[in-house]
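Shown here: the complex without one of its protein chains, the others still in place.
And then chain A:
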Amino acid sequence: MAVGTTLGGLAATRKGEGARRPLVTAASLKGFAARVVPPLVVLALFLLLWEVLCQRPGAGLPPPSRVLAEAHDIIVDPFYDNGGTDKGLFWHISASLQRVALGFTLAAIAGILLGTLVGQSEWAMRGLDPIFQVLRTIPPLAWLPLSLAAFRDGQPSAIFVIFITSIWPIIINTAVGIRNIPQDYRNVAAVLRLNAFEFFGKVMLPSAAPYIFTGLRIGVGLSWLAIVAAEMLIGGVGIGFFIWDAWNSSHISEIIVALVYVGVIGFVLDRLVAFVGHLVTRGTATA
């Protein structure tokens, strides 16, 4: 323990000077292991338990070994394309991600602008906040019939559902961030006579960025929840449809594989937004 800490301390002090130092120190190795080993152990135990429980005849779900065997094809070749909706997982996921990218980008732009407006004015905050608080609790799928009625097409409807699901936390968090801009920063801007655009770009956005990125992270998570559900109803290419299709064909193993993908990608999206936030705010937003 003591040796590890000392090595880590030395490495840290030398970092800035560009002196030679080992890439992997005992401490960093230890830290890495401490983070990676526990989840792996828990995962292994979980798989083992699952295997044991589902080995028995009459079990509702296939054990992991059977999932691997049955879904072998879609695991090893995610890139096949037999036309129509008979495509590999890669194509389904990429279709879903494209919808999320479009809907979420629109929500981010509109949400940040609206949040800025709302956060600027006490009156707008008081008037609109209760409305937002109600609208944000509407489940994503509840918007789907309405948007199908409006757009008469599955693709824009799915994108609208993502948009409307993810925009509320972005608006609300941006507004809070704007309201929390310290008076000191406003005074600095006033002394410098920054105009409205300069103030927006140079003070408001960076100052509210940690809040904005909190909103974006919640938003991207909700987008991913919404798209999988919406695609089940809309059909076409997409991971949600893939799961629904697998259910209709009783391919339980494929569903399980798809769920693993959905979970991992949702996690990656969240980390990605957090990482961008970390870069943009130069470390002031918590990643």
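Going forward, a residue touches a chain if its C-beta (ideal position, glycine included) is under 8 Å from a C-beta of that chain, and two chains touch if they have at least 3 such contacts; residues count from 1.
Criterion: contacts and distances are computed from a predicted model.
> Looking only at the UniProt record of the hidden chain, which name from "NADH-quinone oxidoreductase subunit F", "ABC transporter ATP-binding protein", "Acyl-CoA dehydrogenase family protein" or "Alpha/beta fold hydrolase" is the right one?
UniProt protein name of the non-displayed chain: "ABC transporter ATP-binding protein".
> For the chain not shown, which residue from A:Leu29, A:Ile109, A:Val188 or A:Val264 touches it across the whole complex?
Touches the omitted chain: A:Val188.
> Which residue from A:Ser96, A:Thr165 or A:Thr281 sits in contact with the chain not drawn here?
A:Thr281
> Tell me where the left-out chain touches chain A, residue by residue.
182, 184-185, 187-188, 190-194, 198, 202-203, 206-207, 209, 281-282, 284
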